[in-house]
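For this view, one protein chain was removed and the others were kept in their places.
Then we have chain A:
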Amino acid sequence: MRGTVVSWLLAAPLALVLAVFLVVPLVVLVAVSFYDYDSFRLIPDFVFTNYIEVFGSPVTWRTYAKTFWFAGITWAITLMLGFWIAYYLAFVVEGTGRRTLLFLLCTIPFWTSNLIRMIAWVPFLGRNGLLNQALLGAGVIDQPLEFLLFSDFAVVLAFVHLYTLFMVVPIFNTMMRIDRQLIEAAVDAGADFWRVLRHVIIPLCKPGIAIGSIFVIVLVMGDFVTVRLMSGGQSASVGLMISNQISLLQYPAAAANAVVLLAVVLLMVAAILRAIDIRKEL
């Protein structure tokens, strides 16, 4: 009996913090999404117009398609990069010291703020930027490449640059937990590199892959700064759409959009968790 009380008390602070700062705001968000509004006022009401406008507008569908597209491409690239970087760190590099050093190197991009990292691409990728000048100087191209900046290419590039580490860390973690004897056993039993990879390493890395995927997908789905800066305002994302509505004081519309986005992202996370049981290895 006393034990139960203590556990309740121990869990209470976190539960309270989550209730006040997560559950209450979410409830308010959902409530506001049914409000009506004009230029200045939120009109407490229970109307479906905000949702009708969200689902009825072709802009929404196009924007979601574009956001999925960004998320999909970014996920695929960060997964490929992240997996092999983690593999290199976990299995190829010898010694804890070197491993830690190389791991720290991976975090260098995070020593500056997100925004600065993105802005730094402009002088690099621009029409008169470093890359174009180098390519022009080397005679590889005779016209500056325009697609490098203010394009979908630039958006994906920035995403990959920003989020690959989120894929590396969890995958690296699961790889470090793999019992090396398992690999030895597989090799002794005659498995080649690819067989070991397919039947030993990848299955045991699944929780890390799932966690990394959740990080990357959630971050990309909710992004608005990267898309706006790197596409030069030419591309839309769901986050950008919401941010535009907020700046125009259309809070109920933004809330409805946010609720839909939240539902979509939760569904995606649920799908990932259904496919891979991350608790198994944690």
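Of note:
Rule of thumb we're sticking to: a residue touches a chain if its C-beta (ideal position, glycine included) is under 8 Å from a C-beta of that chain, and two chains touch if they have at least 3 such contacts; residues count from 1.
Just so we're on the same page, contacts and distances are computed from a predicted model.
Note on the omitted subunit: UniProt lists it as "Extracellular solute-binding protein", one of the names in "Sulfate adenylyltransferase subunit 2", "Cytochrome c-type biogenesis protein CcmF", "Extracellular solute-binding protein" or "Lipoprotein".
For the chain left out of this panel, the touching residue among A:V32, A:L149, A:V196 or A:A256 is A:L149. Screening A:R62, A:R98, A:R177 or A:R198 for touch with the missing chain picks out A:R62.
Here the missing chain is touched by one residue of A:T96, A:S113 or A:N128, and it is A:N128. Across the interface with the omitted chain, chain A contributes residues 39-41, 57-59, 62-63, 66, 122-123, 126-128, 146, 149-150, 228, 231-234, 236, 241, 244, 247-250.
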